[in-house]
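All protein chains but one are shown in place.
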Amino acid sequence: METLDRTRRVKDILWVCVFAGLLAMLFRFIFGLGATTNLDDHVPWGLWKIFNMVGGAALATSGFTIGFLGHVLHIKPFDRLVKPAILVAFLGYGSSLFALLFDIGLPWRFWHPFVFWNPHSFLFEVFWCVSFYFLVTFFELSPSLLERTRMTRLQHSLKKAAPWLVVIGITLSSLHHTSLGSLFLVTPQRLHVLWYSPMISLLFIISAMGGGMMLLGLIKLLYHWWYTPGELIVGIQRKQSMVCATDPESATDGEPASASPLREVRALAIAGSVVLTLYLILKLADLLLRPEASSALFEGTWESWLFLSEMLIATVLPIGLIFSQRVRHSANGLAFVCGLGASGLALNRMNVGIFGYFRDAGEVYFPSLIEWAITVGVLAMAGLAFFFIVEQFSIFTNHRKPVSDTQLALGSSFDRLTRVWNHRLLTGFERVTLIALIVLPISWWLLYPPYWPETPEPVSPPLALDSERDTLRIDANRNGYEVLFAHAEHRQRLGTETSCTSCHHLTLPGDQATPCSHCHVAMEERSPLFDHDHHTAAVAAAEQFHGLQPENQSCACCHTLGAYHAASTAKGCLECHREDMHPVDPPDDPNGLMHASSYHSAMHQTCIECHRKEKEAAGRPDLDRCTTCHQPMPGFKPRPEEGEKLDAASSLVELAAKKRGL
Amino acid sequence: MRTWIDLAMGPLFAVTFLFMLIGLLRHLIQQLDTLFRRKAGRLRHMPWRKMARDSLGWVVPIRHLTSGNVLFSNSSFIFHIGAILVPLFYAGHIALWEKLFAVSLPALSATVADTLTIITILALLVLLASRLGNTKLRTINRSSDTAVLIVVLLPFLTGFFAAHPTMNPLPWQAMFLMHLLSAELLFVLVPLTKLSHIVLFFFDRISEMHWQLKPGAGDRVAETLFGKGAKI
Amino acid sequence: MSGMLIDVTRCIGCEECVAACVKQNGIDPRLADRDRATALDGLSENRLSTVETIGWTRFAKKACMHCLEPSCVSACLVGGLTRNELGAVVYDGDKCIGCRYCMLACPFHIPRYEWSSTTPLVRKCDWCFARLEAGKPPACYEACPENAITFGSREVMLAEARRRITSEPDRYLDHIYGESEFGGTGVLYISDVDLHELGWPEQNADSIPATVAPVLHATPWIGGSVLTAVVGLNWIVKRRMEQAKGAEGSAKLPNDEPGS
Partner (left out) sequence: MPETVENASQQMLRERLPYYVENPPATGLVERFLDAFAAILEHTDYKPLLDSYCRTTNKCNRCSVTCPVYQVTGEARDVPCYKTTLLLQVYQRYFSLGGWMRSQFNTHAFELTEEIILEMADVFYRCTACRRCTLECPMGMDHGLITRLGRYILSLAGISSKALQVSVREQLEGETHNTSKIPKVAMLNTLEFLQEELEDQFGLQVEVPVDKQDRDFVFFCAVSDYLMEPDTLLGNLAVLYAAGDWDRWTIGSCNYDGINYGLFYSDWHLERIIKQLVGEVERLNGKNLLIGECGHASRSAHDFVPVFGGKRPSPVVSFIEYTLDCLRKGKITLNPNIITQKVTYHDPCNIARGGWIVDQPREILKSFVKDYVEMTPGGKLNYCCGGGGGLVSIDEIHDYRMEVGGRKKAEQLIATGADICIAPCANCKKQLKELVEHYEIPCEIMGLHDLILKAIEIPGGKSAEERLEEAQLYAM
């Protein structure tokens, strides 16, 4: 029974990932791409597209390579691996396409590429080949799925079509793996020179074939570790393993039944490393042919270290290890080699798709929590589907009896010693819903996306030096182009006292002395004017609401009974400040909470209107031009590192200074 | 204090409210699963109408209020009126439902909500007293029965004080925080304790279904215990 | 085939052109102001053109270059981006599925995405194509106070650019940026500063569809050759196995188990 516990614990973990993933998918569709992912205009393609789609397709190539070796060439150990390979391919492509649904912005238009064509695009070719290959794997897998149904006629016809399906599958796979590679040909200057090579298509297909076989080996080892642990111990002649009948097919091979799974995995590992050596040779040749790439290799930059580690993990280590006899004949050794090969391939795809673009994008992209949740969730769903199919249908073993983890032993499973009704406390249904009950609330808290985007710190207005009151020097965006505002001269010309209200709103109490930037706090955004603490203190102090405790009672003056924390329930400003406040900027929020306009528009609104009106009267046509007010500050020195290149610019500064007679 | 309130109103509320919703949903699905999957073949003879009439009888239990332990039954019935109406239709909560589910329910006027809350609190106290006072009840009560009553009482009490600052002994923020925390404790306990009768109450006539025993089970049980061909 | 000439030396960075572009495209100016600070290079879904600056003394309007052989048009798999007869590269929101390959393919980093919407589309300058069809020049051309932007057919713009360079040799570098870059672009720049400083890609790079074409045309051949090779192999191996089977009499075919 203990193998059941091993798979059950793994399934629980997978269920946790699935529920977190489902919630993340919900958030992805509710809040949109921006709020839930760290993708932005400079990093358009992220985890889902590169890891799930490109990486997933690469890792799931075992379908066509084993199909080629097993079905076409009929090489000995591979023909029994065809069904598991097809299952891995089907689940790999299925999960990649499903993850893609979340990556494209308008997933309900996924069928558009079937209808709207653009043959000049590589993505067009990838789309057609991947979707057809997914169908081919489905048809190749369906005979083993239909075993338990009575549709024998359909099963028979599918088996007859199997060889042709394999052939079509191989052509489609070779096509879409090459064009997956050439997808990145279209960005010559953006992808880092180490990975951008004209041979990228060829490198993609060779590395995919190698890594795919390694992954299949790893999965076969895991299967046997879970379901038939007895067979994995080579050398110890175990009698029939206690859980389920071993592989009768292999028994008739004259080899001891227990050695067969390792023999197949060893064949896979060796074939994989042969292909990976070919990949290594091609990669080195590519580096030698392109001098700028080989020079960049040893610059010690991020990219060079990533490239070297990728080559180490994907090719050098597995090939080196496979030579040693001890590794080849131990389950852990083979698992390590296969794991290295597969993860090396995945790292290569991540390098090409994401890390290679950092330098050009000018920012480092790290997937958001929701991206990780959906990726892991989709892979967990594929894992659960793998467990289900492997248990209900004969994929790895050839006999019909499925291994199911809910076999009811007739003997009562009430353990007298520990007085525990072992592993029957929760039926399958209760176990899964219990996991949902625990995982969903917590992942809701963790995955709830921050709203788009945190509003940036408003740019504070310039040091308006108002205190001088005669000439104001307003250096708006501190770029050396300041505005010289002759405050005294304007006051003179427009009539002394009466003209104040044309710029200042003198109706507000104590408006005379306060500088503009006291209310117009932000350069670009409008800033709220309502000061909550000031009001609570004032209300409490005022005798009009005498005897009210500041802490509790002042709320009741503005807010309706009971809903104190909601701003929407507060009274409008005008209900108290009837006479002394006239709204300059018409309050657009319903309860009249005033907003001061941005400093930028406050200044321009007042100045440019007069300038436009006075243009003809003053006889100066360029009155409303930007350069009349915005002049480079005298004594502005271009920043030293510009150096001589900007001699033309400095001449411009003198030109302007001369014009203003300073 | 303000950060505690933000925590209680934000993530903590989301987690506990979701925990309650999913917990109740889990109970609901298990009942339906039993009804339609385990007993699927044997439901031909379920007296559906009789079951519906009986359980509806409990929604308006006139017959039941006049017989048996009258004080206990009536105060329980009155409590349930307030306990269902006030949380759902109180003005302050309406803003909450609008924010969460974008649904705008009609609001109770302030006076009606207050009187209902007071009645609910009194009914709860009567229930508590009769549970502790009546010897028979005390013998068969588990500790969780009285604890659940207190957990239900707390949100009403703190809510009432939070809404009426004049009668509020503590500062408003403290009382509001206690109201939030006690409500969240109630949310967490709903699926775990007998409060899940919020959902399971509608299945209260479901025991009719449980008379549909599983054919062939008796033989398998006997075989498990006494081996094949066991004699009585 | 229209063109646009931008004179970097005249531009003072007042961003009137950006304000006009925002108004023309019906975007909320406050959002544009916010993105001015947040977007890395000023371009975003709410700001389809921006003014790049170097040392606060040189400014240049940056928007879609409307290339002659656009890499984004060749990349889009549903044909959402097309180059029409007036030379403007226009985006069709009904076809786009949001795969964002055009954003990767554009060497100038121009296409932007509506990240904040749940039904996002790509946003990009389309030379105010509605106005172009009505015979009016783009909005930014009209709004520029220093008329640093001139618009007309591409040949006229090239001639104007050469005239200016020859008339004031010390003011301009002797290179029209966009004449031959990436197979020629609709928007041309003349300036006294090397545009690479302002973040434009190197000057002499040839058009991307051209570099990619050979691999593209090769794919059908790869498919065909693999297909014939595999079918041939399959036939050969099958025949050899029949002979082996014939020789051994009734020995079971090694791969004749139910799963094959």
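Lettered A, B and C in written order, each chain numbered from 1.
Note that in this section a contact is a pair of C-beta atoms (placed from the backbone, for glycine too) under 8 Å apart; a residue touches a chain by one contact, two chains touch by 3 or more.
Only a predicted model underlies this, so the values are computations on that prediction, with no experimental measurement involved.
Asker: Considering the complete complex, which visible chains touch the unshown chain?
Answerer: Touched by the chain not displayed, across the whole complex: A, B.
Asker: From the list B:2, B:210 or B:228, pick the residue that touches the absent chain.
Answerer: Only one listed residue reaches the unshown chain, and that is B:210.
Asker: Provide the residue numbers of chain B that touch the chain removed from this figure.
Answerer: Chain B touches the missing chain through residues 27, 30-31, 33-34, 38-39, 42, 44-45, 47, 50, 54-55, 58, 61, 64, 67-69, 72-73, 76, 134, 136-137, 139-142, 145, 192, 194, 196-197, 200-201, 203-207, 210-222, 224-225, 231-232.
Asker: Using the touch rule from the top, list residues of chain A that touch the missing partner.
Answerer: Missing-chain contacts on chain A: residues 408, 412-414, 416, 419-421, 424-427, 434.
Here is the rule we use: only the chains that are shown with their structure count from here on.
Asker: So what shape is it, when you link every pair of chains that touch: line, ring, star, complete or other?
Answerer: It is a line, because the chains touch in a row without closing up.
Asker: Which two chains have the most C-beta pairs in contact?
Answerer: So the pair of chains linked by the most contacts is A-C.
Asker: Which chain lies at the heart of the structure, taking centres as C-alpha averages?
Answerer: The most central chain here turns out to be A.
Asker: On a C-alpha centroid basis, what's the spacing between chain A and chain B, in Å?
Answerer: For chain A versus chain B, the centre distance works out to 42 Å.
Asker: How many Å are there between the centre of chain B and the centre of chain C, using C-alpha atoms for each centre?
Answerer: 61
Asker: Check each residue of chain A and list the ones that touch at least two other chains.
Answerer: Within chain A, no residue touches at least two other chains.
Asker: For chain C, give me the residues that contact two or more of the other chains.
Answerer: none
Asker: Name, in rising order, each residue of chain C that touches chain A in their complex.
Answerer: These residues of chain C touch chain A: 9, 12-14, 16, 30, 33-34, 36-40, 43-44, 53, 55-58, 71, 74-80, 95-101, 103-105, 107, 109, 111-121, 145-146, 171, 192-193, 201-202, 205, 208-209, 211-212, 215-216, 219, 222-223, 226-227, 230-231, 233-234, 237, 241, 254-255, 257-260.
Asker: Enumerate the contact residues on chain B facing chain A in the complex.
Answerer: Residues in contact with chain A: 5, 9, 11, 14-16, 18-19, 22-23, 26, 29-30, 33, 90-92, 95, 110, 163, 165-166, 168, 171-172, 176, 191, 220, 223-225.
Asker: List the residues on chain A that touch chain B in their complex, please.
Answerer: Listed in rising order, the residues are 410-412, 429-430, 433-434, 436-437, 440-442, 444-445, 448, 551-553, 555-556, 560-566, 568-569.
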